[in-house]
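Here's the structure, in structure tokens; my notes come after.
Every protein chain except one is present and positioned as in the full complex.
Here is chain A:
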Amino acid sequence: MSVQLITTAQELLNNIPLNVISQGAEAIVFETQTHPFLPKSNQSPTTKFIIKYRPRKPYRHPTLDLQIVSSRTQSEARLLHKLYQLGIKAPKLIAVDGPNGIIWMESVGGTLPNGETSSLKNMLWFKEKSQEEREDQRNEPNIALDDEVKDIMSKVGGAVAKLHLANIVHGDLTSSNIILDQHNDKWEPMLIDFGLSSYSLLAEDEAVDLYVLERALISTHPIYSKSYNEWLLQGYERTFREAAASKKFTEISRRLQDVRLRGRKRSMLG
């Protein structure tokens, strides 16, 4: 199935060399060095672009399928553009082909010292592993909980807060949907994958966003998740206070308590 999807993508994007970097239920993500409309001479030869392709689903009615694919693609692209206008760090939009479910965007992030993609998940895993492999674990300060991690986590909180202050909820916050970009020796988090995001004015949705991230951290980084979440919420709160939106923060944080008790779904139906 997957091979067939890639063949279809290649037909839609003829002449574009495609490298699969990830596949989900909704979309396949490719990487390429070809820009859709700017000549090669304008870019550095190492520049990369990301193509997110939402394939047609054969089990849906064709008319409905076309509408779903193109509206989801358009709305994700619209969100990326909106985030750029707001100055929130996210991949820049390059091109959209709605009916075919294709979004072109700028490639973000780099590689970690161990050669992995610089997502938050890989970063934390790398740090946790370095700590585990150390011989003298008792006397030295913990690498997985050092100032660098603290700084990153609080900036992640800040990035999520910025999004929420713009009344946008991400919808699928996990540590692999947060990419770290290196700027003058510091790691700056950037959110990716806005496929499930939407606009919302309800504190409930923002609280669910935080809760989903909290759960994702607990399951992917079980040992240190408590400290990670604590720093994350500190950064989140700080950004809200700086934006003079403490009231909204209090509301979201109260909601978060509720959501923690009952889970993500408010209604118990379905």
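Everything below uses one rule, namely that contacts are C-beta pairs under 8 Å (C-beta built on N, C-alpha and C of every residue); 3 or more make two chains touch, one makes a residue touch a chain; residues count from 1.
Throughout what follows, contacts and distances are computed from a predicted model.
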{"item": "Among \"GPI-anchor transamidase\", \"Large ribosomal subunit protein bL17m\", \"EKC/KEOPS complex subunit CGI121\" or \"Protein DPCD\", the UniProt name of the subunit that does not appear here", "value": "\"EKC/KEOPS complex subunit CGI121\""}
{"item": "Contact with the hidden chain (one of A:Leu93, A:Val108, A:Ile192 or A:Leu233)", "value": "A:Leu93"}
{"item": "Given A:Gln4, A:Ser44, A:Thr63 or A:Gln85, the one touching the chain that is not displayed", "value": "A:Gln85"}
{"item": "Contacts of chain A with the absent chain, listed as residue ranges", "value": "13-16, 34, 36-39, 42, 74, 77-78, 80-81, 84-85, 87, 92-97, 99-100"}
